[in-house]
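All protein chains but one are shown at their positions in the complex.
Chain lettering (A, B and C) follows the sequence in which the chains are written, and residue indices restart at 1 in each chain.
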Amino acid sequence: MTIRTLIWHEHRHEKKNKLVAQLYPQGMHGALKKAYEGHKEFSVGHALLDDDAEHGLSQKRLDETDVLLWWGHVAHGEVKDEIVERVAKRVWEGMGLIVLHSGHFSKIFKRLMGTPCSLKWREAGENERVWVLNRNHPIAAGLPEHVLIEHEEMYGEPFAIPEPLETVFISWFEGGEVFRSGVTYQRGAGKVFYFRPGHEAYPTYHNPQVLQIIRNATRWAYNPEPAWTGINDAPNVPHDKAPVPLEIKGPSLHAYGEEGYR
Amino acid sequence: MTIRTLIWHEHRHEKKNKLVAQLYPQGMHGALKKAYEGHKEFSVGHALLDDDAEHGLSQKRLDETDVLLWWGHVAHGEVKDEIVERVAKRVWEGMGLIVLHSGHFSKIFKRLMGTPCSLKWREAGENERVWVLNRNHPIAAGLPEHVLIEHEEMYGEPFAIPEPLETVFISWFEGGEVFRSGVTYQRGAGKVFYFRPGHEAYPTYHNPQVLQIIRNATRWAYNPEPAWTGINDAPNVPHDKAPVPLEIKGPSLHAYGEEGYR
Amino acid sequence: MTIRTLIWHEHRHEKKNKLVAQLYPQGMHGALKKAYEGHKEFSVGHALLDDDAEHGLSQKRLDETDVLLWWGHVAHGEVKDEIVERVAKRVWEGMGLIVLHSGHFSKIFKRLMGTPCSLKWREAGENERVWVLNRNHPIAAGLPEHVLIEHEEMYGEPFAIPEPLETVFISWFEGGEVFRSGVTYQRGAGKVFYFRPGHEAYPTYHNPQVLQIIRNATRWAYNPEPAWTGINDAPNVPHDKAPVPLEIKGPSLHAYGEEGYR
Partner (left out) sequence: MTIRTLIWHEHRHEKKNKLVAQLYPQGMHGALKKAYEGHKEFSVGHALLDDDAEHGLSQKRLDETDVLLWWGHVAHGEVKDEIVERVAKRVWEGMGLIVLHSGHFSKIFKRLMGTPCSLKWREAGENERVWVLNRNHPIAAGLPEHVLIEHEEMYGEPFAIPEPLETVFISWFEGGEVFRSGVTYQRGAGKVFYFRPGHEAYPTYHNPQVLQIIRNATRWAYNPEPAWTGINDAPNVPHDKAPVPLEIKGPSLHAYGEEGYR
């Protein structure tokens, strides 16, 4: 078993901002890769917004991806709608998706949630305490009761997301706010995990516990079943092919076996 | 208290198909209106796809709507994306939404679910039995154990929707399939109910129990609170305005009080 | 419409501890009653652990109750199992239940949750900030973004409850912990709301916003439908009374129309 992991990164801050470049000399994607070092069940690559006209996310690349990580911030609007739809379809087919930090406002996360995904925020380098709600949840495996992150951007409730399937983490911030920092969803055959920490101005992705959560989440999001490629189909099951074959009663608008409207 | 109810209808089948025109001489929206007759807490109007360039859904009209019903089928693609976004925003602000039957493939339902919303189907006039899971749920108030619909189109699982907040009804079909026929969601401040029955070739919307469910659901979806108009905002809470005022620690990328990226 | 509200209170601290007696001269139940003053849709009574051999919760009393509030702490173990079962059955039938603060360890809450309902705690008079997740939720109606309680006991995660249907409030504590302070459940026909604040050593139940939440929750928990008295039954539906009448195929262990095993 190999979990084919792809880290998608906007990769703009590192180029424009010295501070971020110093914190993440190999890019934030480079730091995130370290989450998997020494763990042989993963194969890990990356794709960047500016890689090519498809943001590094060709159909082939996505078809060969089991779990996709997503970090974006200043350039959400530059991600093409067509690529967003492509990613969404792969999630529905069974690809896992881990959305990180400012990715809450990415097109793909909003697309899959169906809500604004808005929140409060503050950049003051305050303490964040990420509390574990169920220490035996696969995403929390091996963690202490809470993870302290010395400096982080604050994200505060209300976080305009659908009621999660599971709330895995809740964060406490020094300035007085709280936030659902780890939440899970199912979209079609795909598992989705949103994980809050990761502001570009702080060394969050060098924190071993943060990396451990991301590695755990990658395992959790992995679905070994064959892709559910037909999940968008709306097949007609004609009367004589029904599990219990039928005679047609009453009037019909559709011809035998025809395709439905979409 | 008045629940301002708006029935949005595609209204194409009635114009093109004699059978549908005979079944619904006042349009399906006309039949749906009868759900509210004699119930004074509702004011009821309708809007049709071809009403005007906004499909009858001006911002003003939506702002004055508490609960919107949606029936569409052959012309999902003609609904403008801009209007879909407008409706979605009103749902997030607190407007209730009841999506009917073939509306499962409407842009607005797919937009709010974040999934394909696909299903199996068959038009054979077979029996549908809509089973009530919690007879004290407001949407099921006053119903028997199950509602028998003599002739209906079959919709079969898998129905590619997110795990519902509540499953209110499950349907049995003569041909052997089952379907989650009544499911609830919360999207922002708005309540969403999907209700399966209502094929245009059958007199389903003349069935008093079906109308009772739709009336119940309208009451359930009504939210008397003021619209959450700021739900799309992502306010910056500066360090000195934090619930617990802070000194800034560490570096910053954002200026004091600036707006975030979207 | 009248919402028949019954406040059940252990009422032991007030008798044994001067401080609590001074804070709550009419008992905590007396303070909680003020939540409903001036709101005519409620009729409000109370029942105390030591009222009588049934803790004031005769079958008749419960049958005439729409929403029950529960505050207990030092004497959870004195509540008779038989009364707990009686209350549980009334919840399943449709009675609303609001469990307050230390009631997390009451027999009735643990009975309905099926989990330990354990948590961390600290009595240090620290600030609690109760954050609202969906300001249009009926339980949060009219509240500001968060409710500040000057002095409260801390309850911290992990709170060993099932994943809630809805998380309405999350609390921030001065000492660094977080807690899911308002969570909803459905049990049979009955709605259950757990609300955290209310330590006996502090004047929490004199706080108007806390009382507003409790009043809101009472309205939310009210189910006007007739009691689902048969919810414990497991009726046999004989083959000839099936919705689709059947011939019996294969062997049988049960006689026609007999009752099942329990």
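One rule holds for everything that comes next: contacts are C-beta pairs under 8 Å (C-beta built on N, C-alpha and C of every residue); 3 or more make two chains touch, one makes a residue touch a chain.
Nothing here was measured: the structure is a model prediction, and the numbers come from that model.
Novice: Among C:9, C:73 or C:196, which residue is in contact with the omitted chain in the full complex?
Specialist: C:73
Novice: Among C:71, C:131 or C:185, which residue is in touch with the absent chain?
Specialist: Of the listed residues, the one touching the omitted chain is C:185.
Novice: Touch as defined at the start, partner being the missing chain; which of B:132, B:213 or B:234 qualifies?
Specialist: That would be B:132, which touches the missing chain.
Novice: Of A:17, A:58 or A:186, which sits in contact with the chain we cannot see?
Specialist: A:186
Novice: Check each of B:30, B:138, B:176 or B:251 against the chain that is not shown and name the one that touches it.
Specialist: In the full complex, the listed residue that touches the missing chain is B:176.
Novice: Across the whole complex, list the residues on chain C that are touched by the chain not included here.
Specialist: The list for chain C reads 13, 17, 19-20, 73-74, 76-77, 88, 92, 102, 105, 111-116, 118-126, 151, 154, 156, 160, 162-163, 165, 174-177, 185-188, 200-202, 231-239, 242-254, 260-262.
Novice: Counting contacts across the full complex, list the positions on chain A that touch the omitted chain.
Specialist: Considering the whole complex, chain A reaches the absent chain at 94, 129, 134-136, 138, 141, 146, 148, 165-166, 172, 186, 188-189, 223, 225, 228, 243.
Novice: So which bits of chain B touch the chain we can't see?
Specialist: Residues 129, 131-135, 145, 156-159, 163, 165-167, 170-173, 176-178, 180 of chain B touch the chain that is not shown.
Definition applied: only the chains that are shown with their structure count from here on.
Novice: Can we say the copies chain B and chain C touch using the same residue numbers, with more than half in common, or are the two sides different?
Specialist: Same-residue interface.
Novice: Would you mind pulling out the distance in Å between where the CA atoms of chain A average out and where those of chain C do?
Specialist: Here chain A and chain C have centroids separated by 36 Å.
Novice: In whole angstrom, what separates the CA-based centres of chain A and chain B?
Specialist: Measuring from centre to centre gives 27 Å for this pair.
Novice: Could you grab the centroid distance between chain B and chain C? Build each centroid from C-alpha atoms only and quote it in angstrom.
Specialist: 31
Novice: Where in chain C do residues touch two or more of the other chains?
Specialist: 129, 134-135, 165-166, 172
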